[in-house]
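Excluded from the complex is one protein chain; the other protein chains are retained at their positions.
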Amino acid sequence: MKLEGTHELEATRERVYQSLVNPDVLQRCIPGCQRLERTGENTFAATIRAGVGSIKGVFDGNVRLEDLREPDHFRIVVDGKGPPGFLKGAGDLDLQQEGAITKVKYAGDVQVGGTIAGVGQRMIQGTAKMMAVQFFTCLGAEAKVAPGEPPPKQGFFRNALRWFSGWLKSLFRR
Amino acid sequence: MIPAAFDYKAPATLEEAVSLLAGDPDGAKVLAGGHSLIPAMKLRLAQPQLLVDIARIKSLSYIREEGNQILIGATTTHYELESSDLLKRICPLLPACAATIGDVQVRNKGTIGGSIAHSDPAGDWPAAVLALDADLVLVGPNGERTVKATDFFIDLLTTDLQPGEILREIRIAKPSGRFGQAYQKVPHPASGFAVVGVAVHLSLNDDGSCKSAQIGVTGVGTKAYRAEGVETALAGKSLDEQTIAAAAAHVCDGVDPNADLYASSDYRCHLAQIHTKRAIQAAKA
Partner (left out) sequence: MPNNYVGQRVRRTEDPRLIKGLAHYVDDIALPGTLHVAFVRSVYAHAKINSVDTSAALATPGVVAVYTGKDVAGKIGPVPCASALPGLKVPDHRVMATDKVYFVGHPIAAVVATDRYAARDAVDLVAVDYEDLPVVTDVEAAAAGGTVIHESFGDNIAYKMTAGEGDIEAAFAAAERTLKQRILHKRLAPIAMEPRGVLARYFPGEEELTLWSSTQIPHLMRTQVALMIGFPENKLRVITPEVGGGFGSKLNVYAEEALLSWISMQLNKPVKWIETRRENILATIHGRGQVGDIEVAFKNDGTITGLRYNVFADLGAYHQLLTPAIPTLTGLMLSGAYKIPAIQINITGCFTNKMATDAYRGAGRPEATYVVERAMDLVAADLGADPAEIRRRNFPRKDEFPFHTATGLDYDSGDYEAALDKAQEIIGYKQLREQQKQARDEGRLMGIGVSTYVEICALGPSQAMPAGGWESATVRIEPTGKVTVLTGASPHGQGQETSFAQIVADELGISINDITVIHGDTGVVQYGIGTFGSRATAVGGTAVFVAVQKLKEKAEKIAGHILQAEAGRLSFEGGKYSLAKAAAAGAAGESEPVYPVGEGPAGALPEPQTEGRTSLTIQEVALAAHIAKELPPDTEPGLSATYFFEPKNFTFPFGTHIAVVEVDRETGDIKFLRYVAVDDCGKVINPMLVDGQVHGGIVQSIGQAMYEEVVYDEQGQLITGTLMDYALPRAKHIPNFELDRTETPSPVNPLGVKGVGEAGTIGSTPAIVGAIVDALAPFGVKHLDMPIKPEDVWRVINDDSRSV
């Protein structure tokens, strides 16, 4: 399945890039991410409660960042396994500065296997897009904050995301 | 096809149901007709720890005319809506939509509230309640609140229902004056869900021209939506073939049509246009 899109974030390219490769930011912004631990220079182990509506499951997996060319490009490779199935994906992210806005263009390929592949075909694309939107919305808020400062607490996006992720959590099993 | 273990409670009142949900916000899930939830559980894609069965709360199932409103209890089944003489008389879009859902067995279990709360991107009720500009009454630990259907459907399987809340009633303004309604659906040959579904409510002038239009569309995007482009193109116009066709062409505006094994996005959009046209023609007749 191809996953591509562009998001505009109100921050500089440098700030956006740093947020994207910052495990704390990633852990806060990847929807359902409960744990993201560094396991190597650019590799992480993660546990993600992913899903939408009442459909969800816990995935254990790895995230690897490659091809890092700050501040304009990197590649992210993920794989995860859980009872609902497995996923493997890789994507290229390109950042372009346009005035005060950074355009993040992502283009990736995700393979899905197991139960979700067998029964959820019509919803996979929509779910992936939704998670991408949530991720970049959160990232947009994070990128506005200077590094070292506490993560955004106020602000519309943060509040929206807080009830969003709280709602998502309320539907999760564990 | 065997679900993970779960607990089951069948409260007698809505208040009890709300407090059961509040007691286990992580793991409790409302069960009504179960025809979306139970398949997900059997596939182990959903693993709630506690099912709170509200289908047995008799007071949640009703179809009433009160003043200039139609009140529908959330656990009213599709079959009850399909066969309501009252609705056939005063708001035929509802029975028309109900009759297209699944099959007779499914319609005797599935509920309008469940369908709306679940917000399947191809579910029929969301399109109908959007076209009727319904209000949805939610009950939760903090009391009751009313949300417009047009604000309720947020994204794929995602609604404004907060943790611990239960949808208890659907309120529709009783159509008045001259009006026309229709529901056109292309059923998926395997699942019966809407490949596209178009619900139309037309307010008509005395001369038969369109005063205003409300078009609810399902199956096309990740959630049901109002096709405002179509509505604007019809408002105040005479409902001749050209106007209808031109208006219907806007049905996918602003939406990225779904693509799946059965239909590509441009065919899906095309079907939406054709069936919007047909629904409008059926409604004005």
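Labels A and B are assigned to the chains in the order they are written; within every chain, residues are numbered from 1.
As a convention for this text, contacts are C-beta pairs under 8 Å (C-beta built on N, C-alpha and C of every residue); 3 or more make two chains touch, one makes a residue touch a chain.
Here the structure is a predicted model, which is why all the values come from computation and not from measurement.
Novice: Of B:T13, B:S59 or B:S191, which one is in contact with the hidden chain?
Specialist: Of all options in B:T13, B:S59 or B:S191, contact with the hidden chain holds for B:S191.
Novice: Out of A:A45, A:V77 or A:A117, which residue would touch the omitted chain in the full complex?
Specialist: Spelled out, the listed residue whose C-beta touches the missing chain is A:A117.
Novice: With the missing chain put back, which residues of subunit A would touch it? List them for me.
Specialist: Counting only subunit A, the missing chain is touched by 83, 85-86, 88, 111-115, 117-119, 121-122.
Novice: Residue by residue, what part of subunit B touches the chain that was omitted?
Specialist: These residues of subunit B touch the chain that is not shown: 1-2, 4-5, 43-44, 186, 188-191, 261-264, 267, 270-271, 274.
The rule we apply is simple: only the chains that are shown with their structure count from here on.
Novice: Centroid from C-alpha atoms only, then distance subunit A to subunit B, rounded to Å. What do you get?
Specialist: So the centre of subunit A lies 31 Å away from the centre of subunit B.
Novice: Which residues, counting only subunit B, touch subunit A once they are in their complex?
Specialist: Within the complex, subunit B contacts subunit A at residues 25-27, 29, 37, 40, 43-49, 118-119, 121-122, 155-158, 162-164, 222, 258-261.
Novice: Touching residues of subunit A toward subunit B in the complex: what are they?
Specialist: Residues in contact with subunit B: 51-57, 83-84, 115-116, 119-123, 125-127, 129-130, 163, 166-167, 169-174.
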